[in-house]
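Have a look at the structure below before the remarks.
Of the protein chains in this complex, all but one are displayed in their positions.
Chains: A, B, C, D and E, in written order; residue numbering restarts at 1 for each.
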Amino acid sequence: MLLSADLRAALGAVSTATITTILLKKGIRRAFMAGPKPLTNFPRLVGPAFTMRFIPAREDLATPESWASPRSTRAAIEDMPEGVIAVGDARGLTEAAIFGDILVARMKKRGVTALVTDGTLRDGVGVLGTGMPVWCAGVAAPASVAGHTFVGWQEPIGCGGVAVFPGDVIVADGDGAVVIPQALVEDVAKLGPEQERFENWALAEVEKGHPLPGLYPPNEANRARYEAETKKG
Amino acid sequence: MLLSADLRAALGAVSTATITTILLKKGIRRAFMAGPKPLTNFPRLVGPAFTMRFIPAREDLATPESWASPRSTRAAIEDMPEGVIAVGDARGLTEAAIFGDILVARMKKRGVTALVTDGTLRDGVGVLGTGMPVWCAGVAAPASVAGHTFVGWQEPIGCGGVAVFPGDVIVADGDGAVVIPQALVEDVAKLGPEQERFENWALAEVEKGHPLPGLYPPNEANRARYEAETKKG
Amino acid sequence: MLLSADLRAALGAVSTATITTILLKKGIRRAFMAGPKPLTNFPRLVGPAFTMRFIPAREDLATPESWASPRSTRAAIEDMPEGVIAVGDARGLTEAAIFGDILVARMKKRGVTALVTDGTLRDGVGVLGTGMPVWCAGVAAPASVAGHTFVGWQEPIGCGGVAVFPGDVIVADGDGAVVIPQALVEDVAKLGPEQERFENWALAEVEKGHPLPGLYPPNEANRARYEAETKKG
Amino acid sequence: MLLSADLRAALGAVSTATITTILLKKGIRRAFMAGPKPLTNFPRLVGPAFTMRFIPAREDLATPESWASPRSTRAAIEDMPEGVIAVGDARGLTEAAIFGDILVARMKKRGVTALVTDGTLRDGVGVLGTGMPVWCAGVAAPASVAGHTFVGWQEPIGCGGVAVFPGDVIVADGDGAVVIPQALVEDVAKLGPEQERFENWALAEVEKGHPLPGLYPPNEANRARYEAETKKG
Amino acid sequence: MLLSADLRAALGAVSTATITTILLKKGIRRAFMAGPKPLTNFPRLVGPAFTMRFIPAREDLATPESWASPRSTRAAIEDMPEGVIAVGDARGLTEAAIFGDILVARMKKRGVTALVTDGTLRDGVGVLGTGMPVWCAGVAAPASVAGHTFVGWQEPIGCGGVAVFPGDVIVADGDGAVVIPQALVEDVAKLGPEQERFENWALAEVEKGHPLPGLYPPNEANRARYEAETKKG
Partner (left out) sequence: MLLSADLRAALGAVSTATITTILLKKGIRRAFMAGPKPLTNFPRLVGPAFTMRFIPAREDLATPESWASPRSTRAAIEDMPEGVIAVGDARGLTEAAIFGDILVARMKKRGVTALVTDGTLRDGVGVLGTGMPVWCAGVAAPASVAGHTFVGWQEPIGCGGVAVFPGDVIVADGDGAVVIPQALVEDVAKLGPEQERFENWALAEVEKGHPLPGLYPPNEANRARYEAETKKG
């Protein structure tokens, strides 16, 4: 689950938009999560997925007492390595939060890079106060036990309609969060920065007044011009 | 996960409507699954839950090849004991089926009592042809790999917004499917038949022209009358 | 709230499809309820609306005990005159039923013409057994207290996205249920049968091979022909 | 847009479930329409798509008067060749029907094979009475002008979340309706019957008690056995 | 419906997150409204609920003329006492606003504390300009008559899936809005501040590096430590 500093840096320079396009060209159409959005402005963040799984609440299971159980969100958090992005499968349910400020503060303390969920968080103001970057489907006051039963961590999960396995890599930015299957991480890290470079050049061309056809995607002439202008020297 | 013949018989005489009311009185409000409906008319059926878990499809995972993997629906089916009710967590997704007629036929052959899912089945006509009683959210032609990745069996799951653990008991009838938490099975088996007896008496009273207030729920006089009429001799 | 036998007979000969078209020509676009469908085949039925209002359940309010309160569904049912169509505002919530077989049996006994709701019923088999025609959004086992608090009857309500006032007239058939504002009942009863007569003639023409343009809606020639053929003698 | 009798016969022997699997293997994951279901039991039907496009109603456009316009559903119907399957893009809106019994009767008269829509029909009983096989998202009384403006035919459309072009081929059966891109029709007609033959053999094996692993999908031994048993002679 | 200054102050110091937890421990799981969110940043606000009820629009009822009727939103607003929180049941419909800037300005003038609705407001910029704190499901330009018929005030309503009775107390903050049943207001006002005190202590402990297990919820040792540290002196 280690992610080298080089890979982390390379991916941090690639937008989620570009990553989804690269994955699409490799046949992966389901990578972008529906639901998680940044709660406020955060920089782009990258990390291996640390998964958490919730199922629906049942009154005999989801009680304040369950918070002290060994199979609790508390235990999961204490098991999170530094640098991961925690991903919580809330089945898209927004009526009850999966975490509040105290748990998020502990994650921050443990060096977790970000928290991503297709559910909600509570104590929204407090969560922002912890400084932890969070991507979620909004805020809601009720505690997790009002809607969720926590059942385990580092299992395969779904989040926002996308499969996430421990060891996959998450990239999150202003557009939302994308999962890169573990086997494709190096490919994306290689192709992404080049694609960004081209998009920046194309955007600059547009700003100079160049029309789109033949530019984006580039025809041969523009491809050659791009290469001449950007690769020289 | 055994369910004695006595318990099975007792629960088979209690409607899912009555079971939800008994569970409600015991504080369990989330027991009835949203989604699963009988695909045609079936008798009421009872069995311990055998759970199956699916997460969203991803093109690198959910392929026809995955059907031969050891962590496949095929392996899960071969592990099902006689008399269970298989419960498939499809996250309510109806665009791709979890099973078609061949897999359902094998379940039938193995003595599975019923199949319950908040997703869909394919080859609907073929599925009915197997004789297996199924409760589902309809039919859809696409194979599971078009929408689902199978990740395991006999884990805690959600189905239709309800938590289901292996060992819980499922009862399914014309209204749909309900889960009885394992610890409450004996209570429900004890209280249910008596409640049904009272409801039958009350219905007969209504048919004789008795008004509802004081009858259902019964005031003391009607409670006494019911007991005199039904318990005597 | 009386509906004369003549009006009842006239409206009983007009489909809900035709009624929505007549209302549309009078500027009423919101008359057909989304949600209520016949639970099995029933004949077309007509009656003044008897409204019932539910709000969301709250655990301190919606208890089995509340069933004996004077502001209960039981009291509402005992207040229903013969010949009404009871309309239950369930806010489109399908997770908990508003009624089961015993209450429906009592409504049948009191001469209620039909029950219409944008929610669900429980004991579906039992409800059909009472012989009461019901239009609903399906069946679900949980009792009303699991999702609803009953708050009153003969108030203005919404049902299936449509406003219903006591005294409006409901017509329900295979397509679903429509509300006719009280002030328009006589107009619909006058225009409807004539519109049905024309539609039957047009359908017969189509079956004879007549193309649609100029027939439906009719141009002057076809209008004249229709009148000649149907009104003569 | 012609579909030879051979292709029609070949495809008529292949279930929509099998077709979606074949398309999936060819990289097409979006072919099955969400929404259209058979209104009653119909045989499997095949035909080239004849598309119809609706946009939302606007009170100045969608009036009973518009039914007589040259750009009307009437004109579209008169343009339908024999043997097509008419496909109506209703944007999944179920509150207003796209057609009633008179228009469907005319389609039947013109030899249209079936009508498929992600919207609703009105006069449900009358529609069934025409004998036209229809796949739809249910019935609703309001006329199309209450929710739709008809804007054209034989244009590319969406239906049930799937792109449909004139000339694509539609197959509809008990599971619903699938679109085969025109360029893939011959492939599907070639591969489908063989796949059905294998599935029938596998189902028979299951009924004889054969377990699933190695059978479906078949390992080499079972593949050989299948070929020996079914291809001999 | 009076709310003493003491109760108001006590509740104003308790987050909606904490209130839902306290209510959950008392068996109330349905108290947090789905839908209403603060339109911009507002402080936490507290007040007794003043309810308003809307049903769906019907073209003969919901007209600009209806705004002058005695049963109008205008009359309701003139009946609002100072210090209440107005709660509008819009059935979750977001297509038409319940109020615009002029009505909200009048509410502000009358000393209303806040406006909460599961529907939308119009003239969003103007509404913010009035200075009235509003919790709503967003903004939409159409007037209420385009989607709603106002039918009364100070009746039991649903809002965001939650029952609200006149006299219940509303608390709204950054997470959204919660209803406290009247009978539980004093309990919440007593338990809430203590719970907040503990949460603040736990958060400070987390920030010092204390792990979660045994801290939140506290084991005996931590409970004792908390009491020693916070209650002494």
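Basically, a residue touches a chain if its C-beta (ideal position, glycine included) is under 8 Å from a C-beta of that chain, and two chains touch if they have at least 3 such contacts.
Predicted, not measured: the structure shown is a model, and the values here were computed from it.
Under the touch definition stated at the start, the shown chains contacted by the missing one in the entire complex are A, D, E. Of the candidate positions E:R44, E:R91, E:R106 or E:H148, contact with the hidden chain is made by E:R106. Checked against the full complex, the one of D:A31, D:V116 or D:A189 touching the unshown chain is D:A31. Across the entire complex, the residue among D:A13, D:I55 or D:V125 in touch with the chain not shown is D:I55.
Here one chain is not drawn; of E:A49, E:I85, E:A140 or E:A177, the residue touching it is E:A140.
Although one chain is not shown, part of chain A still touches it, namely residues 15-17, 19-21, 24-25, 29, 31-32, 34, 37, 161, 173-176, 178, 199, 202-203, 206-207, 209, 211-213, 216-217, 219. Across the interface with the omitted chain, chain E contributes residues 64, 67-68, 72, 74-75, 77-78, 94-95, 97, 100-103, 105-106, 109, 122-126, 138-143, 145-146. Mapped onto chain D, the interface with the missing chain covers residues 27-31, 55-61, 91, 149, 151, 155-158, 161-163, 181, 183-184.
Just so we're on the same page, only the chains that are shown with their structure count from here on.
Common neighbours of chain B and chain C, listed by label, are D. Counting only chains that touch, the fewest steps needed to get from chain A to chain E is 1. At the centre of the protein atoms shown, by the Cα-centroid criterion, sits B.
Once the centre of each chain is set as its mean CA position, chain D and chain E turn out to be 49 Å apart. Chain C and chain D have Cα centroids separated by 32 Å. In chain E, the residues touching two or more other chains are 29, 31, 161.
All chain pairs that count as touching, in label order, are A-B, A-E, B-C, B-D, C-D, C-E.
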